[in-house]
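Removed from the display is one protein chain of the complex; every other protein chain stays in position.
Per-chain residue numbering starts at 1, and chain names A and B are given in the order in which the chains are listed.
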Amino acid sequence: MRRAVLSCAALSATIPLTLTACSGGGTASAQASPGAEPATGGIVQVLEKPDFSHLDPARGFDGGVNNFYRLIYRTLTTRAAAGPHSSGTKIVADLATDTGRPSDNNKTWAFTLKKGLFFENGSPITSRDVKFGVERAWDPDAGIGSPYAKQVIAAPADYQGPYRSGDLDTIETPDDRTVVFHLKRSYPQFASVAAQPNFTPFPKGTGAKAAFDREPIASGPYRVASYRRGSALKLVRNKHWKRSSDPVRTARPDGFVWTFGLDAATIDERLISGQGKDINAIGPKVQPATISRLRTPQLKQRTLTGVTGCTTYMSLNTTKGPLRDVRVRQAIEYAVNKQTTVDALGGSALATAATSIEPPSIPGRDATDVYPSKDGTGDPAAARRLLARAGFAKGFTLTVDTRAAATEQAVAVAIQQGLKRVGITVKINTIDTSTFYEVIGTPSQQHDAALTGWCPDWPGGTTFLPPLFDGRTISAKGNSVLSMLDDKKIQKRIDEIAAMRDETAQNAAYGKLDAQIMKLAPIVPLNYTKNVVVVGSNIAGAHPSISYSGGIDLVGIGLADPKK
Amino acid sequence: MLRYVAGRLAWVLVILLAVCVFTYVIFFQLSPDPAVMICGKTCTQERIETIRTSLGLDRPFFQQLGDFLRGIVAGRDYGAGANLVHCPAPCLGYSFQSGQSVWEMVQQRLPVSVTVAVGAAVLWLLFGILFGLLSGVKEGTWWDRATMALALGGSSIPPYVLALALQYLLVVKLRVLPFPAAVPFAEDPAVWFQSYLMPWTVLAVGYACLYARLTRANVIDTLAENFMRTARAKGLGPVLILRRHALRPALTPIVTIFGMDFAGLLGGALITETVFGLNGVGKMASDAIAKNDQPVIMAVTLLAAFFVVVGNVVVDLLYTALDPRVRITAS
């Protein structure tokens, strides 16, 4: 679980202008035509900045590529399609007939495959193909995507995936249509794990040497017709996919064409002016400068806002200098001006000031702000009182690690200005984008504080609070407990909540734990980010999904008039 | 003559080798660990070691350098056993970001850069020489002064400022040009021309102004020389003098400078392509720099050095052909 931030980072690292972007949630604004029912046929154009991280679902794991995977791959379970009445978070059956049958106190999970499932080459999808696909998660080269399979499913310590170690005995295939997983421990949310991209089936023995990054084997409604890395990707219909077997994907268009390597400003300009084929196009999050241009009624109608479900935060290393004193950390909570960090991310349209660690899209969240201030602008007087009591009335110097990208720099400067009000001098330590997460995940290398973000892998406290605050998981490398908080009371509570059978009660308990953690001030929650996109005038069925960084759910999108 | 050419070519090889070694030392020894960067976010110590071995980073420095140089000349293999990947010559390695062969990336993007460079060169030669000649002939007139003032201004404007100004005026305000995009010529020649017009102009302005000033100075010098007085004494008119006698000596130095400027154009193209979002080699370099994608940065640096060095030699040889005096001194 602790790897979630790092996998989340995979996307952030490739898109310099987004501070956090992983999985998340949002609600569609369904009044406009982009939300209407699409017609069948036509080609949807997608304009993008960087290329996908990996086409191999065992390797890629970020909001953007997870969304794309659903067009060409199917998994045992999946999230419901986002729509006018669906936020796109509910786990539903996909290849399987149901969301899994647990036994042995949630330690054994059985799935039955539907009938009539085929790969793009026409061969049937069997339980052994599902098993093989999941086993790839243990391969040291391929298994760099979603960490959950490896964390939850029991396996010998030296198991290294199907290419090196052969079959994994803890995944059983009693017949062609049944697959049974034996877990390390009770895991009530295994249905969510089975929706992870690395639960994609592949014909046994395929996919060595990163072959799927070039030529994936499709099980979903589309297959890759051509792919030029960094410039274009074309999807056409997979004629072996049966609509009757798939209630999630409407698959209205005849194909998709991605154009990569475009400049952010160019994409915004093309979508706004909407000439030629661009009326059938969608793009990534708009730039802050574009927000003020979206005021005309025509453009307002073509603008969709989704919540990313991520929290941007500044970690405070509780083992360093003055930060060891909880009063100093609390003073920083009061001193930061969250409103200026919102401005740095593009204003109210793209972010809102945070009050708790969990964002509003998490069920059971408790919105109470432990350190309240007017509009999140901070309370310097309260901060100064706390600092004086802690013996730091004259302030001190705080080194903040941040990525070398424009938006992150802007947020860092906003923090710097906020803390200056109480005499704390912030030194901004810029770290190269490609090594940032490596550095801050190594406790011996990280400084006093770090600017980063966190997105849950499915809505709920399970993938939000334990990975960030369970001090027992602190490790010398790849550490996600950036605060280094090692609090026995919190750890005890995390164990108690994990043992709960009822998910609703569990989430409510996490909501209360959020406030309990905030009293110790290990991180400063800065803001919750939003995803604003402009779509072409002929786009229909566009609904931002809570599960894909607030991006438009690709499985439901299409064209209003395919002849245009 | 043959010995002269051979000497120059040997010199090219020495310089390129030196550039290779120098860039290699800077990038692979001074900057962050490549294995850590490739390993990325879900990284374990074990995986870092695997990557180090497959890249040959565990070998001594000189062997690594040798591998790199051999890769360029003869190709090389990465990894071993089941994961063996052969990288054919000229092997510049694989991008840390996309895993794509760097040589393939260069090949894909070079056409855009060549289009930008050639178009700009045509523009600046045309306007630079034309205005330079006119100014030189009419030295001291108001036309000459106005042109030269303009040329001074034009060579002082930073390309990215000019790019933004043009884009704001022509695309946003007047709407006479489309938003720049690398439209292939075959798709729509008219749109192709329109969308490259601004990048060409931005890249050409600085050089055009410089060339106008140089041409003017050369024309004035040539017109003042003795043989010109003879020609005038023969009763030839100014236009005829210019065409028959002055043009060649006045333009010969321009050839030299043009060769070097054109060869060094990749640097200028970097800013132009970045500002206009054109997917050429320059944009590739600036993207790679933003993500610290070392193999790509290395490749572009080497490519640019290659152009500069080869450009220099071509100029030398061309100059020898154009001006007999050089041949004598050279041999």
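Throughout what follows, contacts are C-beta pairs under 8 Å (C-beta built on N, C-alpha and C of every residue); 3 or more make two chains touch, one makes a residue touch a chain.
Here, contacts and distances are computed from a predicted model.
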Chain not present in the shown complex, as UniProt names it (candidates "Na(+)-translocating NADH-quinone reductase subunit A", "ABC transporter permease", "Oligopeptide transport integral membrane protein" or "RNA polymerase sigma factor"): "Oligopeptide transport integral membrane protein"
Option from B:246, B:297 or B:315 whose C-beta touches the chain left out: B:297
Residue of B:210, B:223 or B:246 touching the missing chain in the full complex: B:210
Residue of A:245, A:430, A:491 or A:516 in touch with the missing chain, whole complex considered: A:430
Touching the absent chain when the full complex is considered, from B:172, B:240 or B:321: B:172
Given A:290, A:462 or A:538, the one touching the chain that is not displayed: A:290
On chain B, residues whose C-beta touches the chain left out of the figure: 15, 18-19, 23, 26-27, 30-31, 149, 152-153, 155-158, 160-161, 164-165, 167-168, 172, 206, 210, 213-214, 217, 221, 253, 257, 264, 266-268, 270-271, 274-275, 285-286, 289-290, 292, 294, 297, 300-301, 304-305, 307-309, 312
Missing-chain contacts mapped onto chain A: 264-265, 269, 287-293, 295, 337, 339-340, 342-344, 346-350, 404, 406, 409-410, 412-414, 416-417, 428-430
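Here is the rule we go by: only the chains that are shown with their structure count from here on.
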Distance from the mean Cα position of chain B to that of chain A, given in whole angstrom: 41
Complex contact set, residues of chain B against chain A: 32, 36-37, 39-47, 50, 82-83, 85, 96-100, 105, 108, 179-181, 277, 279, 290-293
Parts of chain A lying in touch with chain B, wherever the complex brings them together: 3, 6-7, 9-10, 13-14, 16, 51, 61, 140-141, 144-145, 147, 163, 208-210, 213, 228-231, 261-263, 265-266, 269-270, 273, 432-435, 437-438, 477-478
